[in-house]
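Removed: one protein chain of the complex. Kept in place: all other protein chains.
After this line comes chain A, so read on.
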Amino acid sequence: MHTVAFPNKILPYLLVAPQIILTVVFFFWPASQAIYQSTLREDPFGLKSGFVGLANFSAVLADPNYLSSLQVTVIFSILTALVSMGVALLLATAADRVVRGQTLYRTLLIWPYAVAPAVAGMLWLFMFNPAMGTLAYLLRRNGFGWDPLLNGDQAMALIVVAAAWKQISYNFLFFVAGLQAIPRSLIEAASIDGARGARRFWTIVFPLLAPTTFFLLVVNTVYAFFDTFGIIHAVTGGGPAKATETLVYKVYNDGFVNLNLGSSAAQSVILMIIVIALTAFQFRFVEKRVHYG
């Protein structure tokens, strides 16, 4: 590590100040507020609140609703990550064949691949909208009871697809880059060694993509955990019967709808711990595992 000596003692602090201020205002302050709130409980009329220690936490963790929400979140995250990464990988292998070894001009060809899923996702949502969607109508006419407003599994499928499509473009670009980084001669050696198609993919390409896949897995999980509030709010509102109420959505529901601030704050503190753990996990692993060669 190279150290730089600044002639001026104040300049370095001025340079990092904007970053520090942003972090304090938008992270430390709300975070400390959340921690503070999580130790308080309001009386039923919301007139005064008192210190209750960790009682909010034990209440939350003992709440069957919370545990089922945790389960919903895990299922939702796994499915979202699988769908978005699976589709992205499929598209990326197709694109890799086109762009491999080509110039920048050819690389630009991948942009349609990257944008298409976003458009497709929008259309998908329209088509499956139970009130006005063409496909929803077709499904129902053919005797398939399509009603995500009543059926929890269908609601889950709908938000998984809605959440996954947004990530496909991002994952796609990373997978294409990862595929392009695999030396061509390795693929050629494998083809001489008698490995083709699926076999070559699973024994050579996929293992070499492991660092990319792992990185994307963490990114997608974090996304599904924390960044899908808008989608759930717009598509299912956490229903039917809490079947799509993820942890983040529950924080909102309990805090802003049910006005149970203490419990909501405790839940957000738990979420904060989860995201910190995930990030630390990623840093540890990615630093260890990206080197292959």
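Some observations on this one:
Everything below uses one rule, namely that a contact is a pair of C-beta atoms (placed from the backbone, for glycine too) under 8 Å apart; a residue touches a chain by one contact, two chains touch by 3 or more; residues count from 1.
Everything that follows uses one rule, which is that contacts and distances are computed from a predicted model.
Of the names listed as "Pyruvate dehydrogenase E1 component alpha subunit", "Electron transfer flavoprotein subunit beta", "3-isopropylmalate dehydratase large subunit" or "Sn-glycerol-3-phosphate import ATP-binding protein UgpC 3", the one that matches the UniProt record for the absent chain is "Sn-glycerol-3-phosphate import ATP-binding protein UgpC 3". Interface note: of A:Thr23, A:Ser191, A:Asn258 or A:Thr279, the residue touching the hidden chain in the full complex is A:Ser191. Remark: the omitted chain is touched by one listed residue; of A:Pro12, A:Pro207 or A:Gly230 this is A:Pro207. In the full complex, chain A touches the hidden chain at residues 183, 185-186, 188-196, 199, 203-204, 207-208, 210, 292-293.
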